[in-house]
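First the structure, in the form of structure tokens, and then the observations on it.
One chain of protein is taken out of this complex; the other chains stay put.
Note that the chains are named A and B in the order they appear, and that numbering of residues resets to 1 at the start of each chain.
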Amino acid sequence: MVKVLEMQGITKQFPRVLANDRIDFDVNQGEIHALVGENGSGKSTLMNILYGLYHADAGDIYVRGEKVQINEPRAAIDLKIGMVFQHFMLVEPLTVAENIVLGSEVRRGPFLDYKRAAEEVERLSAEYGLSIDPHAKISDLSVGLQQRVEILKALYRGAEILILDEPTAVLTPQEVDELMEVMRNLRDKGTSIVFITHKIREVLAVSDRVTVLRRGKKVGTKKTSETNEQDLAEMMVGRVVLLQVDKTPAEPGEEVLAVQSARVRDKLGTLRVNDVSLTIRSGEVLGIAGVEGNGQQELVEAIVGLTRIESGQIIFNGVDITGWSPLRIKQAGLGYVPEDRHKRGLILDYSLADNLVLGLHSEPPFIKRLGIRDDKAVQDNAERMVEEYDIRPPLPNQLVKRFSGGNQQKVVVAREFTRNPELLICSQPTRGVDIGAIEFIHEQVISQRDQGAAVLLVSAELDEILSLSDRIAVMYNGKIVTVMPAHEATEHKLGFLMLGGNLEDYQGEGGNNSVR
Amino acid sequence: MLDRLKKFPYEEVVIPILAVLLALLVGSVFILFVGENPLVAYKVLVKESLGSTRNLATTLQRSTPLIFAGLAVAFAFRAGLFNIGVEGQLYIGGFAAAWVGFTFTNLPRVIHLPLAIIAGMLGGAIWAAVPGLLKAKLGVHEVINTIMLNFIAFFLTDWLTIGPFHGNTMAPETGRVAKTAAFTRLYPPTRLNTGIYLALAAAVIVWFILWKTKLGYELRAVGLNPSAAEYGGINVAKNLVTAMAISGALAGLVGTEQILGLHNRFIQRFSPDLGFMGIAVALLGKNHPVGVIFAAVLFGALQTGSAAMDRLTAVPRELITIIQALIIFFVAAEYLIRRMIRHKGDA
Partner (left out) sequence: MWDVLALLVNTSVFAAAFRMATPLIFAALGGILSERSGVVNIALEGMMLTGAFTAVFVTYHTGMPWVGVLGAMAAGALMGLLHAVVCIRYRANQVVSGTALNIFAGGLTVFLLRFFFNIAGTSPAVNVIPDITIPVLNRIPWIGKILGRQNPLVYLALVSVVVVHIVLFKTVWGLRLRSVGEHPRAADTVGVNVYRIRYVAVALSGALAGIGGSYLSIAHLSRFSENMTAGRGFIALAAMIFGKWTPLGALGACLFFGYADALQMRLQNLGIPVQFVQMLPYVLTMIALAGFIGQAVAPKASGEPYVKEG
């Protein structure tokens, strides 16, 4: 077994986190080595160090047995290391060929030999079975194809060590299968692959060895054939995963929300939500499962009033709220935990206290007469919330950007849950949050349900959907494919439907489930 | 007490002071270049701007428009908008104030003066609301539009001044503003006028709006994170327009003070780049009203002293323009200063 890469004692300190703590990591020639861990465990940091984007505070890197210094991507490229980033590094207005050759262009004097660049791309794509039109503009390609361009980019530079940073996060399950095929193919041709993911199933499906990181430390490296799902999960979280949330059966009451034949277009005019109807009753959780980007986000933003719906109606407690402003809907009794707390949920440069009144800031008791603020009421409110939701550190005047991800999410949850809303919409409520906060947030969601709230839960994590929901809807390509009681759903069945399969065609776990 | 001390924004104060010192240091290279002693030149500068009550009054008079201009830029900044259109807005505001001043001649002072001031604010507000509206409705960046509107304002007031509202003189200026619409001189023969009170009041009002009202909470939220603000039920578009309009009203007051307090008529292209100086003042003052007042007084002092320095030494008065530009550079590049401080700490 030839070790093509060895990293020893890699340490990286960021302002408030020790991202990598004396990590050892190695890769053999022609293997797929999975690098797994929860969000924030230090996987990406380690690979960014290998690719020369970050500089390690301590530790050594050996490539093909030789000690190397990798201070910039150029050095990594010269060592035949390639990286496919989670957020693609593609220049949208340029063509596929231009993107692939960028930085290592085919020249004719000072000029770009575009014709030969395109030919080169065609040759590569034929060789690796990654078909692509070299003249297409990146902005016209699907996410799956863009990723293909990224892989070709690395191969064009002669990459022998290929880092794939969470490549499956943006793909449909079908595209994931294709990607795994590509990975196996590359491995068989001698490429060594580092496969970053936090999905255990993918690790087991494709890797030869697996290294687990937790909170910046290495937990261990194992042969994939010598481990299993439960084993890896324990290594990742450090204790047995609590998959089941304690909850009693739902006792649904009156209908709180009814969406009727809603259609929503995005800014570019693409139809994102296509004739969606759904209802949620008080005291139940409706989970929406689906691969991200199938219209869930647009549907939610339409319900909370952030985007306009093209046609259809939204009825809240019997009142047509279509076209109302977010503020008015909120005042009517909506609580909303947005998908991206940094973008939608928080003002990072505002204090904890100021964030806790966002959206409530224009109502008493926070406003006295004539639009003048009541600072004391804002402060008192913050002190109460910090106590009730265990937000740490308990400093109302601290800027929110100085809190950890889990505590930031608690700020959003505290603000949105505290008024016991009649309708609660939670979009990816536990993304990027530590296990402790996840449990806390899950408990809060169920407690809101039990107090009579109608809850709409959108999550990319099937575990979360399955453990919290009373009914589950599957969204695919802008439509609700089906709605079923939670006890009828399995991960496998949902996965099939999320790909666009029909419920009638579903033949169970062992069956031949062809989507096409 | 200790809590108070902790809350004191050291960085917000130390960085601007260092920026000024660095600018003066680089400025001294220019002084050496023309063969003078920097210490002598700077001594003249300080003495002639602060050395006597009369000099001080002149300094305050020159600071007055800079306070308004700095507040205008700072207010927009807080809402995430870069208003480099203060120069144009002050012309429109100034012309509106002048027009009320020379058109209505039979009004009592208690009505005429406030009316002229309101007209000045309104003129600036409308001119600034246009790029605010274009940003809010069409997403066009305000920087280019405010630049374009500066020039449109120059040419528009050029035409108004030498065209339909040309006064009786040969000069490119309108007729005189009635006495009932003029600010009162406070310390003749300097031109310090009651506009300074208005400027200080404006600073207090800006502070109050930004930190003690719902409007301020919303404006700053829009400036820091428009997406979250929108979700928080804040009408982003409305706030962008409001912020630009208030910023423009403050800019209008620059022109109003210059017309009603100094020139008593509208003079074509009267402003010595006051609007652009406002950017420097706001940056140096860290977009805080208190900082703006200090920065404006500093710039006012530099300008006052520069005339004497020009007269008494071989240093051209334009040195002050250069130093003002350098101050902007150093404040803008505060990353540089932060690093210098940190390196000092390491050593």
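The rule we apply is simple: a residue touches a chain if its C-beta (ideal position, glycine included) is under 8 Å from a C-beta of that chain, and two chains touch if they have at least 3 such contacts.
Please read these numbers as outputs of a predicted model, since none were measured by experiment.
When the missing chain is restored to the complex, the residue among B:Val20, B:Leu56, B:Ala69 or B:Ile84 that touches it is B:Ile84.
Taking the whole complex into account, subunit B touches the unshown chain at residues 30, 33-34, 82, 84, 134, 138, 140-141, 143-145, 147-149, 151-152, 154-156, 158-159, 163, 273, 276-277, 279-280, 283, 316, 318-322, 324-326, 328-329, 332-336. Listed here are the subunit A residues that touch the chain not shown: 12, 48-49, 51, 53-55, 72-74, 77, 83, 85, 88-94, 98-99, 102-105, 107, 110-112, 153, 157.
One rule holds for everything that comes next: only the chains that are shown with their structure count from here on.
Computed centre separation for the pair subunit A/subunit B is 46 angstrom, with centres defined by C-alpha atoms.
Against subunit A, the residues of subunit B that register as touching in their complex are 212-218, 220-221, 224-225, 227-235. Within the complex formed with subunit B, the residues of subunit A that make contact are 304, 306, 325-328, 330-331, 336, 338, 343-350, 354, 358-359, 361-362, 367, 371-373, 375.
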